[in-house]
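Please see the structure below; I have some questions.
With one protein chain withheld, the remaining protein chains of the complex are depicted in position.
Order of writing sets the chain letters: A and B. Residues in each chain are counted from 1.
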Amino acid sequence: MEIPYVVTPRKDTGLFNAKIAIWLFLASEVMLFGGFFSAYVFLRLGADYPWPERTLPVLPGLINTFVLIGSSVTVVFAWASLKMRQWRKFQIFMGITVFCALIFMVLKGVEYNVKFHHQAVRLKDYTIMEGHLGVEKEGETPVLDHHGKQIEENLIYVETSKLTYNTVRFHKPWVEELLTQAEHEKSKIILAADVTAITKEKEPAEVIAKAGEPLSIELLNKIQKAHLAARAHNGADRTAALEQEWVKAHAAFPDKRDWQIASGVNIDMKALTPKLLDEISTVAFSVEPATRFDFHPRDIKQADGQSRLRDDTVVDGKLLDSPMGFHHIDAIDFQYLVMKAAAKGISPEVAIENSWLIKNSPFAREAWEWHQGEIVKLKADLLKRYGVDKEGNPKRFPTHKELYRIGWKDFAKKAEDGGHAKLSSADSFKEEFLGPNYDARGDETFPEFSIPREQVAFAAKFTPAWNTYYAIYFTITGLHGLHVIGGALVLSYYLFFGRKMYLTNPEWLANRVEIGGLFWHFVDLVWIFVFPILYLM
Amino acid sequence: MSSHATSDTGHDAHHEEHHYNPGFLRKWVFSTDHKMIGLQYGFTAMCFLAFGFYLMMVMRWSIAYPHEPLPGWMNWIFTDGWKARWLQDGKVTGETYNMFGAMHGTIMVFLGIVPLGFGAFGNYVTPLQIGAPDMAFPRLNMASYWVYLVGGLIMVSSFFMESGSAKSGWTNYSPLAGFADGQIVNQWLAGQTQWLLGLVCLITSSLLGSVNFVTTIINLRVRGMTWMRMPFFVWSMLVTGFLLLLAFPPLEAAGIMQLMDRVGHSSFFMPSGLFTKSEGLANLSGGGSPLLFQHLFWFLGHPEVYVLLLPAFACVAEIIPVNTRKPLWGYKSMVYSVLVLGFLSFVVWAHHMYMTGMGAAVSTFFQTTTVLISVPSVVIITAMLISLWGGSIRFTPPMMWACAFIPMFGIGGLTGLPLAFNLADLHLHDTYYVIGHFHYVVAPGILFGFFAGVLHWYPKITGRFMSRTLNHLHFWPSLICMNIIFFPMLVQGMAGFHRRWYNGGDAYLAQAADSVNIFGKTVVQHIDMNIMMSYGAWIMAFFQIFFVINLFTSWKFGRKVTSDNPWDGTTLEWATPTPPGHGNFLKEPVTYRGPYEYSRPDCEADFLPQWAEPKHLDTAEKPVAKH
Partner (left out) sequence: MADTPEAIKKSIRTYLFVGGILFLGTITTVLVATVPWLDVGAHGFDKWDCVLGLTIATIKAGLVAFVFMHLNHEKKAVYWLFASGLCMVCSLAGLTALALGDPIFDSLFYSGH
């Protein structure tokens, strides 16, 4: 028996198999994206920080919407052409569809890329600053890491004199990284003392590695091997010893439960110790001379004297000043600060006046004062346009965001008001996609700024790590992007490899294109909701 | 009378089978035949079940004898290196217990019972019962199995990593799960991340499977197989398919978000200002919600219970009519019940979350729906029970298991009622009472149903019966041990024993003499039950060996069946040759009547198969012309 209803519909249900399957699949996709949308609603309603409203540039999203709607139309046309047996037209329409998918993904890539290079930082008093990190320089040339990438000025500097590795857990790339840095600084990382251990039962201790041996992965591996062997050996011995103790204990107290006698049942360490091998769980290396090493903030729990890496490596040394250096600051945001102040009953103006930033940065103070002037103008404008209600209050008033956030467009306007040259319309248009153009607008618009490390509460690029809004934005659009890629692959398969099937069984191909098209429409349908929710609300 | 199948379908169409002659790999490994895939699912799932059982035996040692080293008969599996890492002087540590606990739950639910019930029984039996030559998408079916296997192996392989496997409970609640294995720099090689990756694979697999099942059942029913002529088994699979299809994606969403939390350092499930002893103030943005994970998890979690349960219901509902020689009582109400059950199971999830401080109105809503959902379950169980009434019961091996299923599942179901109520749940939440309750449902309930199913369809699969003697040796000890293990849990739970004590309450004995905090005294009274329960578990494990022996030896040495319909059944799987070849049926069968036509007064034989042509009868039955 063959599997029926592959091409022709079954009479009572009126459907061929694949059509049922695709609708079922779409129902489950509805649940998948529904799960994410529910998460969005839940996170937004429950957010304990100012949710970033209308924060993304609209233009790329809008163009992408047009692109997807257009491709939805062409994919229907492609299917219709196939039904009418017009292969050429099918090729054209399907080609446009796939091309649209390409444009969509390119624009998405541009959008993502801008965010991955844009830094945000939250200070201890909840002021938020955004901008572009500077790069570490020696003289005029940027310092490169051993991957050949420029190193950004968001590092923790420790004048390291000693490194103590956990022999089981050390992370190889980090060891290599420190070796590279040491080579660059012309210092040496060498074994601090002889590693001696009993590695065979009842034999004297032997030297596994001599003091002064340079740090290397091989050396660490060798010590690790000795340690693991000793650990396994000791574990077996200790287990056997404890087992014997319990045999004795049960014989001595046959009527007692374990918990009644457990405190008296212990391994006889005196008898056991001679049998045990030495476990080398850590190994120390000294750095000569003490050298400044850089660590990424996420990898290290810094402390003066002794810091600790995430792989349990202990870094001894003085914690140096590790300011976070911005090459350009392009936004100052007091919304979170105001929200926190309001909870304590402090008025926004007082809270902002007392913020670390306003007190320490003349530029920020000047910008804030300019911004307050703009707000007065905005209020007057709203009053003029919409008037007052019965009680004499203005009908419309500025939003929280307008009141307490100075974005890059505000900075640009401020500079232009102050006589700075305007950008050409082409350059302004480009800014809608790529964000502020630092080179053209210059340091007067977006100045340099350095934040002392102790003021930094939390810092991240505009990645999922920055806040839950960006997290859900990247997750939903990323997953949607994967659907676009998947759909485009299927459709281009029909486009490039469908000819043979078209000649033998055109109806089957039409069915398949219909199924692929249904999926494509669904991807469009999801975007129809994603666009307003993430870009416009 | 039992030669209906061969006589009706005849052997003249035998030549069809000869076209299909795949190579070894295509036949045994990368098979697209639903029967082979079903067997692959079954075999893999049983291996995982055995492994999950083993993890539990180690845990039971830790609970009963927290001060003693793990005995040799249990720890020989591990290398010395592994033992030195995870056991302290041979004793099970809290961390190891957590790992085993998390993986026991995960393996049993996602890698054991769902694949066994839905993957194995569903795959093997469903197309046969609706008269289909195969599943609607055979290659998708194969993909679904392989994705499942890969997902399972990813999860289990994490036991051998530096981080160990997942250790935050099978529910994987954040922020606990978010911080676990944080010391591992390459998060892709951390057990907790591997758990998520494995889960995404498993969900993908179930998704492919459920699309395939529902399509098959809707579109591939043979001529005359109208909706109300489908065996209850098929109905159950249809509902199970829908549950998997719609309930799993939100968990996939949650899994992806937790993955983002782990590798992308986002804060979906991490609240603001999170402080841990080891890490200090977390270097995270915060602003997320741990409750969100619980919502998404339990949106799957509750329908999942029915995904586990319905295949067992399905097996038992097939076995009872065959062995009572009596139609299934209330077939239609059972069908409607299972549909209502499926629907309601989507709106009860937050009864797992009464302790989270949801609003009272929402709690009341979920309490009401939870009580409501017991109605259809009780209808189904009652219908099965009444089906026994007045039947001439044949206590065949499968029937023994089916009969044990009903009261055992009954205990499991009824002990769930107090948990449905907000107020009672405050006391019972996270105690051994909960463990006892759902293990009564899953272990003696669902697993008994599956043992019944294996014994029932074994003759169709292999052409031989399984041994009765070995079955007795398997059945009676299992039945007794199950109760020894799980009944004391209910008692302990009401006494306040927490489900996650790795040492069985030992730590509280220090309070026994305390006159203010009297909890220690309660613990002293109940702690010795731990030993009895643990022995119950180990003894039961021993008697499972007889099942394994039975399963494999009967394949070669079992008593041969004398016809294609050895139990004198009425449903279509008995119309196939034994074992069914590629394409299942020699000739396309036609269905003339409902699935459970036993002991009809107008018939000579005590059963009338669905495919028997009505010419033998006075009453004219015609196939419904829907094709």
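Just so it is clear, a residue touches a chain if its C-beta (ideal position, glycine included) is under 8 Å from a C-beta of that chain, and two chains touch if they have at least 3 such contacts.
Bear in mind the structure is a predicted one, so any value in this text is a computation, not a measurement.
For the omitted chain, the shown partners it touches in the full complex are A, B.
Here the missing chain is touched by one residue of A:T399, A:S428, A:S450 or A:N505, and it is A:T399.
Checked against the full complex, the one of A:Y49, A:F77, A:F104 or A:W259 touching the unshown chain is A:F77. Taking the complete complex into account, B:L292 is the one of B:L292, B:I461 or B:A612 that touches the chain left out.
Touch with the hidden chain on the side of chain A covers residues 13-15, 19-20, 23-24, 26-28, 30-31, 34-35, 37-38, 41-42, 45-46, 53-54, 58, 62, 65-66, 69-70, 72-73, 76-77, 80, 83-85, 382, 385-386, 396-402, 517-518, 521-522, 524-525, 528-529, 531-533, 536-537.
For chain B, the residues in touch with the chain missing from this view are 214, 218, 242, 246-247, 250, 291-292, 295-296, 299, 346-347, 350, 353, 358-362, 365.
Everything that follows uses one rule, which is that only the chains that are shown with their structure count from here on.
With centres defined as mean CA coordinates, chain B is found 37 Å away from chain A.
Residues of chain A that touch chain B in their complex: 1-5, 10-13, 15-17, 20-21, 24-25, 27-29, 31-32, 34-36, 38-39, 42-43, 46-49, 122, 168-169, 171, 173-174, 228, 231-236, 238-243, 246, 257-259, 262, 265, 267, 297-299, 301, 310-312, 458, 460, 463-468, 470-472, 474-475, 479. Note for the complex: chain B touches chain A at residues 16, 65-69, 79-81, 83-85, 87, 89-91, 132-134, 136-138, 162, 182-183, 185-186, 207, 210-212, 214-215, 218-220, 245-254, 256-257, 260, 264-268, 271-272, 279-280, 283-289, 291-292, 295-296, 299, 506, 509, 527-528, 531, 583-585, 588, 626-627.
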